[in-house]
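All protein chains of the complex are present and in place, except for one that has been dropped.
After this line comes chain A, so read on.
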Amino acid sequence: MNEGEGDVLDEITNMESTFYQQGYQAGYDHGKLHGLFEGRELGKEKAWELWEEIGYYEGWAGTYVDLLEGKVVEGREGRKGKDARALNHAQVLLSLIQSFPTTNPTPSQPNNTITDEPKAEADLDLANLISNIRARYKLLCSSLNVKPRLQVAQIVEVDPRSGAGASGVDGGLDGPVKGVDTSQLRF
């Protein structure tokens, strides 16, 4: 009789955790799917945000390289210095862009307690890199006497861009914007 009672009591206590477990498992499986979908959406947003901007600089600089390479070779006096400088800026900008990662540099493996610091460093480097890229772009623009495009890292531009007529005002933040998102994902 005592054993019987023991069983029943066990059953009762276990019942609570069993239900919890069952619920947990079901929720977990479903949650995994949604985490994947949500992650993808966020990644897509971020990639567009970053690379549309960087791609812009790339297209811009690349075009001027095409233009100026020919001119600089011609060796026109007086103009040569200015064009050569602009060409140099453009080429440096292009090589900076080449070095920017096209994938998100976070290790997805679970056991990465050691790499917490290097990861933070990598983030910082990215922030620096994008700063450099933007700075170099502005240098390039000023050496060409053209106004830089409105920075859209934070703000969404509603109007279609009007090419060279874009406002020279720079809005938006540099590092913090990028930093926030990736750190949210570091669990």
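Going forward, a contact is a pair of C-beta atoms (placed from the backbone, for glycine too) under 8 Å apart; a residue touches a chain by one contact, two chains touch by 3 or more; residues count from 1.
Just so it is clear, contacts and distances are computed from a predicted model.
Undergrad: Given the options "AP complex subunit sigma", "Protein YAE1", "Protein BYPASS-related" or "Chromo domain-containing protein", say which is the protein name UniProt records for the missing chain.
TA: "Protein YAE1"
Undergrad: Which of these, A:Lys46, A:Lys82 or A:Lys138, touches the one chain of the complex that we don't see?
TA: A:Lys46
Undergrad: Kindly state which of the options A:Gln22, A:Ser95 or A:Ser131 is in contact with the chain not pictured.
TA: Checking the options A:Gln22, A:Ser95 or A:Ser131, the one contacting the hidden chain is A:Gln22.
Undergrad: Applying the definition given at the start, please give the residues of chain A touching the unseen chain.
TA: Output for chain A: 15-17, 19-48, 50-64, 66-67, 102-104, 106, 108, 144, 146, 149, 154, 156, 158-164, 166, 185-187.
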